[in-house]
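The structure's right below; bear with me while I get my questions together.
The complex is shown incomplete by one protein chain, all other protein chains being positioned as in the whole.
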């Protein structure tokens, strides 16, 4: 077998050293009745060329965003992933290392995580970030767990304009946490600060999304203030690539900032793996879930990095841990660091501006009724296509264009609504094509 | 500019240190009349995403062997390139290093070349290999240059069954070398040893190809003997992937073995870059063109590797050098080393056997007259399609199959002949499809 | 080495974007960013060098032997990286219509089938992002199952072994259960008497790793299963050690009802410096109604996402799970086919060979053959020479090896938990054992060399206490403190490293 080095003579020598005469004997401790007595019913082994051919044939049966002009977003975005990201992630040392338990072996990945934490703090205006969470949904559950312990309260509030999947995951976790979940309906595509404040009474935290799931800009400072007023922790769920143009949640009073990292440095990859980020004010650092890297020195006085504040974590605190997370999403977070380093502050701002300009152009160019005409949007916006959304999608896809996401999958009263997304990879000509297809 | 680090303040400080006030002044030595006084007439700069989109659109206008079922060979082959080859070549240290002039900085690449040289010697049965030549054509010219100096003779002999491009390149080089080129016509697809001996009288070397351009197996030992008899150096041009099943040229009396390395580890890449290999008996080592790596020790007595026997080379011997080659094809040769290490002796034999079996199956399955029905072939063979080859090609390509190479481009009397190639990547089902298309 | 921020210069940049000739869009004043984030500012060449240098300061499986117990640091085949990068996988939007994602859905469906066969169970959810999330998901299933049976209030406790990984108790709490601990007996099995005393009608279930974190297969697993099933409770299999038993013994056949699989361990998703992973769960039919939605199902020759799962616990992660991980693991398994059993056999052979070589030099707490990993104790060295497991670990670095997991499992003092995996050649196992023997000699002859190790890494031993005390968890730019002058903060505590 191509991944195994064992030769017949190795095997012989090793069995002899162990003092057994067959591999079978090594399994003597397994009770006979639980031994598996047949061959695994798996398809035959594939040689490497066949394996590639097989997976190519599977891949060919997917319509990726290189094969269709796509305006899908809704949480996962077709932003350009710079070539250096691939090059960096392909380094075998990063790829095949694990959590840097032994810091002297892993200064590189530790420093990278420290840099990632800094970048996340810079983006969000927070004091401390962990080394990554699973994705943009689970970090919301994490934030609730932090808030529960920080406030002792038993309820969490979610704006209905928060990504539906994020809300679903919070709802799945909530019973175990002993938390009740309350949702705040939107008004005309955004959340009303008064509604939010009322809901946030007695709540541990109140989470909103900026830009929200409809692409609309929430009155974020007012929402944060409303939650604070109710002494619930204000939590903002943000898109990292928006943070060159939109204010950092830390600057308008949020206690915690979370988000899906995919748009910074990760491919769409049918939804994963990506990374979630979570950053907070230093007040809550001892409740932070997951890994944190800190700076220190070695015995010779040189600077170095280690996993730190581990008494929060499962391997030390066990049932009292701030989270059960172990394996996280470091490699994807590293991609995020690489992408954001590639952009720099200037590039990040330009990226946000470009997306906004394109979206503005698209709104006008499509000439269809807007779902929420009063609102300012970022890179996504809702339109009404005047017929069932799935029909519009099918018709457009027949012409090689995916026009966007059918909002009825998550919201009632939106039978004919599409959520259209543009990124810097969609040109005005692409938008013209979408207009043509949706008109036709 | 994204590849430049210079900031405005850097520039200011640097100009000041130099003692000039503008970059323009740095060009004071360039006579005014030869200064370029306008902007270069080049298309505008492309951002990275645009650059990728532009090149994707160019690439999309090529029909690669993933988009068409291809039976093209004729010197460049669609063998499977293992994934480790990509991974190894992507290592930035290999990618961005240069010729290992300073061995202490480059032990890795030096050792890799030493290993490559060993692999080439093992394959060919020779004593010494260089670090690579440009490709399978130029190494033939190199061999002629070696033979000229080794024998003092002024003629070289080429079998007509030697790849036409190889012959063309030798002919281009020959006048500069002061060599006359004589070609030996084939008889029924192979070279007759008597013809070869006669032509080789007074020749510096005589070159044949095994398997030859038609895919046929030459009577290689007899050809080598014939050349030797005439005191011309016998030179075999061989396909590395055939050398698990076919005898090594060194074992049947050749003085020099050369070949195109592409089939071992390189993509087709529209014809380049690839690597040529050249290996010879130790008698000629001082005439070897190009780099050679040798083993030595350091001042602490540890083993190490260096460029060696450099007094052959242009930078020392200048006009008396064995060649002018400097930049060679190390990275591609490294790919060859990786591929051949991946195969191992067993895999190499299986590869050859698989190609031969597939070719045998194809010959039978196609049911068309063979060009040289008497000959044993390796992975290629000629067929007669009974109509102008280009018509057959067009018809097949309209059905998504490229049936092979039109031999009339190089040989007269072959209007309806196709050279069909199979590699391990073509399955019996693929061959069935070719049969269907050629029949239809 | 400098931080990337310390290499930045205002005005440098690597990234460029298309500029379209469009009017600027306005961000309302009160929402607009005031101060730009201080992201790195470097041109491309220095970014590439920076990350190259960081990689050079990182040890991976590609660099050498990485016997980090419980983590299954096997070789990651490069072909898996090739196939995961196919645009049809990499650039596929998760909300693409099902008819435009048939290849992806088929791949997930096939993986589900494989995992069910390997586990001897019935239904699979690929959604969980890692082992710990698999655990939590599994416990949520227990909740849902008992709630559905009207036993929701009653089934309050979940039992974990005293050898359990920290994620198990942490997951128990997060799932809203109460924790109870079960003891290990003198042979390294669960103590049946202890279990019998603890299991009752309040018990929701057991979480167990088998082979355990001691690397030992529980010889009484059938009795264990009977005890729990007899009390109406469920058994959860922590699949971290599945690499020991593929094709040899199946969790479902052992009596487990829920299994999580760490795809990044057994099925070779590269560990990526900490992740990503994949933690699919595989369950017995009685639990299928509760698994996360959507599930991937097959209708004839079409594959689709089934959201119609009224009893489902809901979603635990975005979309359908870490798809790229599935591609790699699927490719990994297809490279073996039914010979997957061989993978486990060799993993177990390698571990036993090392155990045989090392058991006279280090203490062996349980005198048994091991499975795919084994736990030694350095307590003999500590007692005799004052050298502890941490010192041994640090000294191994000087020999070019990544240390094993240490101080885990907790029931073994000065634990060294060694997992070679199947992909290591005998020569490397021997070299490591030689080094371990040398180190034991050094402990006697020159303990200082261990205490001060490592000597040949880019940094010397790092002060973890200082890090925790100072809490410097991001770069402070012009306010960044200089720790170099500050005094050392004292001895490191003996705490788990690895697993």
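Per-chain numbering from 1; labels A, B and C assigned in written order.
In the analysis below, a residue touches a chain if its C-beta (ideal position, glycine included) is under 8 Å from a C-beta of that chain, and two chains touch if they have at least 3 such contacts.
These figures come from a predicted structure and were not determined experimentally.
Participant: Among the chains present in the display, which ones are touched by the chain that isn't there?
Facilitator: In the entire complex, chains touched by the missing one are A, B, C.
Participant: Pick from C:289, C:338, C:425 or C:458: which residue touches the chain that isn't shown?
Facilitator: For the chain that is not drawn, the touching residue is C:425.
Participant: Name, in rising order, the residues on chain A that touch the hidden chain in the full complex.
Facilitator: Looking at chain A, the ones touching the missing chain are residues 1-5, 7-8, 10, 47-50, 82-84, 86-87, 92-93.
Participant: Give me the chain C residues in contact with the hidden chain, please.
Facilitator: With respect to the unshown chain, the touching residues of chain C are 7, 9, 12, 43-46, 48-49, 52-53, 56, 61-64, 74-75, 77-78, 423-425, 427.
Heads up, the rule we're going with is that only the chains that are shown with their structure count from here on.
Participant: Tell me, please, which two chains come out on top when C-beta pairs in contact are counted per chain pair.
Facilitator: Counting C-beta pairs in contact for each chain pair, the top pair is A-C.
Participant: I'd like the Å distance between the centres of chain A and chain B, where a centre is the mean of that chain's Cα atoms.
Facilitator: So the centre of chain A lies 47 Å away from the centre of chain B.
Participant: Which whole number of Å gives the spacing of the CA centres of chain A and chain C?
Facilitator: Centre separation, chain A to chain C: 19 Å.
Participant: For chain B and chain C, what's the span in angstrom between their mean Cα positions?
Facilitator: 46
Participant: Name the residues of chain A that each touch 2 or more other chains.
Facilitator: Touching at least two other chains: 48, 52, 56, 66, 80, 82, 87, 90, 92, 424.
Participant: So which bits of chain C are touching at least two other chains?
Facilitator: Residues 12-19, 42, 44, 48, 52, 77, 79, 81-82.
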